[in-house]
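Removed: one protein chain of the complex. Kept in place: all other protein chains.
Just so it is clear, A, B and C label the chains in written order, and each chain counts residues from 1 on its own.
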Amino acid sequence: MIDEPFATGSTLFHKRDARVKIVGAASISLVLALNSSIPAAVAGCLVTGSLLILSRPEPLSLCRRIATINVFTLFLWLTLPLTYGGEEMMQISFLKLHLDGIHMASLITLKTNGIFFCFLALLATSTTVSLGHGLERLGLPRKLCFLLLFSYRQLFVIHQEYQRLRRAARLRGFIPANSLHTYRTYSHLFGMTLVKSWNRGERVHQAMVLRGFSGKFIPLDQPQLAKEDYLFLITMLLLSLLLTGLSLSLLPLS
Amino acid sequence: MIMRSQPPLLELRDISYSYPDHDSPLLEGINFSIHKERIGLIGPNGSGKTTLFQIIMGLLKADTGEILLEGKKMETEKDFQQIRRRLGLLFQNSDDQLFSPTVLEDVAFGPLNIGATPAEARNTSISTLKQLGLEGFEERITHKLSGGEKKIVALATILAMHPQLLLLDEPSNNLDPETRERLITILRGLNQVHIIISHDLDFLASTCTQLYAIEKKTLVRCEEKQVHSHEHIHPYGNQPHQHGT
Amino acid sequence: MIMRSQPPLLELRDISYSYPDHDSPLLEGINFSIHKERIGLIGPNGSGKTTLFQIIMGLLKADTGEILLEGKKMETEKDFQQIRRRLGLLFQNSDDQLFSPTVLEDVAFGPLNIGATPAEARNTSISTLKQLGLEGFEERITHKLSGGEKKIVALATILAMHPQLLLLDEPSNNLDPETRERLITILRGLNQVHIIISHDLDFLASTCTQLYAIEKKTLVRCEEKQVHSHEHIHPYGNQPHQHGT
Partner (left out) sequence: MHISEGILTAPVLTCGAVLTTVGTAVGLKKLDYDRIMTVSLLSAAFFVASLIHVPVGPASVHLLLGGLLGLILGWGAFPAIVVALALQTIFFQYGGMIVLGVNALCIAGPAVLCGLLLRPWLTGSRKQQLTAGFLAGFCSMLFSALLMAVALFLSDHGFLKVATIVLASHLPVMLIEGLITMFVVTFLARVQPEILSLNRSSAQ
């Protein structure tokens, strides 16, 4: 359930340092997020789509993730054309469709998917661990990055603990339903998970103290950026510039 | 196995299982049936004893083979829900089994799930606790019990559902000698059909009538009633001890 | 104890301890000293073995008594910080001990905290991992290691700080036979002064030279090197087994 299916591989995306990928992904996603013209969004989708193909993701997991993302856009397609308002209208039997709404739904679908492709190509090809370290080297507060890395480390332990408790409940004939008993049971399962997490936190803290921790995190140094990393970064920034130009020049005239 | 007119309480036919990420199967061609026996199950660490229990309870799905409860084939999730009402599994680790704030709530959880009214559930729970010598434990916080107490309370949560067959996964593990003796007394007194996984043969000897072992991925019946002696050439042999398995 | 000119590496004098919410003390009048011995420590569940280790490391404060490191009385938090640099404690549960995302970071955490530069810490860690046969583990994600691997990595995190005395809390627990053998080989090879808590006497026999037990709240020395045999009048004696502790 909790896994990183795209993080292993040997494409040029996997080999790049997490820092340049984070900066690259941020700049491209930002441009795509702020754009409001459909042709530029199409171009963005094509660009990030090609990046995604170059990163050679595992097809099955890819389809599943794309489907997840588009559940929400599907919801927009079902609602926006009916609710968006605006002047232009199209009547199909008793339904009044707003062209503006359809326009908006298409734009969002393109943007959402474009940004998502970029995320998969650039960030999902790194492990969470290297992303955490990358963020730290990019100047995010150290406490926050350690919080991220420690939480990541403990996620699996806690999730397994919860699942074992839930299994115990199932074995005693628990079948979820719409009832107070069900909600109380889930609360107890989660409450017990919290209690265990809490106590584990104390023990892990002791482990840190025993290894000389006194309130200051000292990171191990990380590899320097290679020439290819800089090249990669420049390419990504150029792509973002290109897309910016496109979206500005294609801005719908008002 | 002696032929009886009645179908066995539980029967396994040609069960095989392998974990998704392993190359070779863990269990292969397991055939087994139980009527009224009290069975001990042994096998080295990692041989798949716990896995077998999980398969029986329908928590894992066997790759091949059939599970029959009183002659009826178990296939759907609904069937296994029925198995879970009639078989009780005691986990290796009681911390994974107790999740309600107080002992009474935890013991009453099962009866409530299978349709008892709150008053009935309370009565069943109190009498089960009494039966196990846990009077006065009703309002204790489960999380704060000692290891041995947790184990007995976990047993109570299962007995309160009046199972026909008990599956106990290393019940004597991590128990001090006193609690261990108490558990033996309890199990002998219950007079229940059960299968007990344990490395502790003394424990099995006092609670079971037959012994099975997992050997080379399958289940085999062991010969019984042997007296043997072995020599300890290591120091500290005078201390109560266990041998690495 | 033989008199030596040197003070013992670690000495406990009349240590007593009780948990705040318990009425009677858990440990009482513990006297103990260690020079260069390799000590095994046994005792029933809940007798306070783990608690004793926590007291030695200064994680719990003894009610009465003194702890001396090379003859120097440890009193303040600063003193105990020094103890923590020179003694290494291996936890019963490795998941509590490994908290960094990758193996290398986890092993380097200690050296970095006691003032090594990142480059030094990296070198120490890599060579410690090598010493334990864990080459190539540097970038592995700790939570994805198997139980046995976790235990050995946890040992590496401690050895990387070059402790003078190792305290190991049930190190062979839940290890498969192979990893257990590997751990024995490692511990014999390290040639370190250590105290090992374990219920597994074969393990202690192969790694320790003296045995202590917690009995009636205090620490007693056990007699050594005995050969004994005992008779199993129970069935199944022909199976590998353990005796209830």
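Keep this in mind: contacts are C-beta pairs under 8 Å (C-beta built on N, C-alpha and C of every residue); 3 or more make two chains touch, one makes a residue touch a chain.
Treat the numbers as computed from the prediction; the structure is a model and nothing was measured.
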If the hidden chain were put back, which of A:Val47, A:Ile115 or A:Leu171 would touch it?
A:Ile115
Which residue, A:Ser187, A:Thr235 or A:Ser249, contacts the hidden chain when the whole complex is considered?
A:Ser187
Residue among A:Ile69, A:Leu138, A:Ile218 or A:Leu237 that touches the chain left out of view:
A:Ile69
Identified contact with the non-displayed chain, of A:Ala40, A:Leu80 or A:Leu220:
A:Leu80
Note that chain A touches the absent chain at residues 1-4, 25-26, 29-30, 32-34, 65, 68-69, 72-73, 76, 79-80, 83-86, 100-101, 104, 108, 110-112, 114-116, 119, 123-124, 128, 131, 141, 143-144, 146-148, 150-155, 157-159, 162, 176-178, 180, 182-184, 186-195, 197-202, 204-205, 208, 213, 215-217
Write the list of chain B residues that the hidden chain touches.
101-102, 141-144
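We adopt the following convention: only the chains that are shown with their structure count from here on.
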Can you check which chain pair, A-C or A-B, has more C-beta pairs in contact?
A-C
Report, in whole Å, the distance between the mean C-alpha point of chain B and the mean C-alpha point of chain C.
33
Here the gap between chain A and chain B, centre to centre from mean Cα coordinates and rounded to Å, is 43
Help me check something: in the complex, which residues belonging to chain B touch chain A?
57, 59, 81, 84-85, 89, 91, 93, 95-101, 109-110, 112-114, 143, 157-158, 161
Chain A to chain B touching residues, read off their complex
161, 164-165, 167-175, 181, 185, 188-189, 191-192, 195-196
Within the complex, chain B is touched by chain C residues 40, 42, 44-46, 172, 176-177, 180, 199-206, 211, 213, 222-245
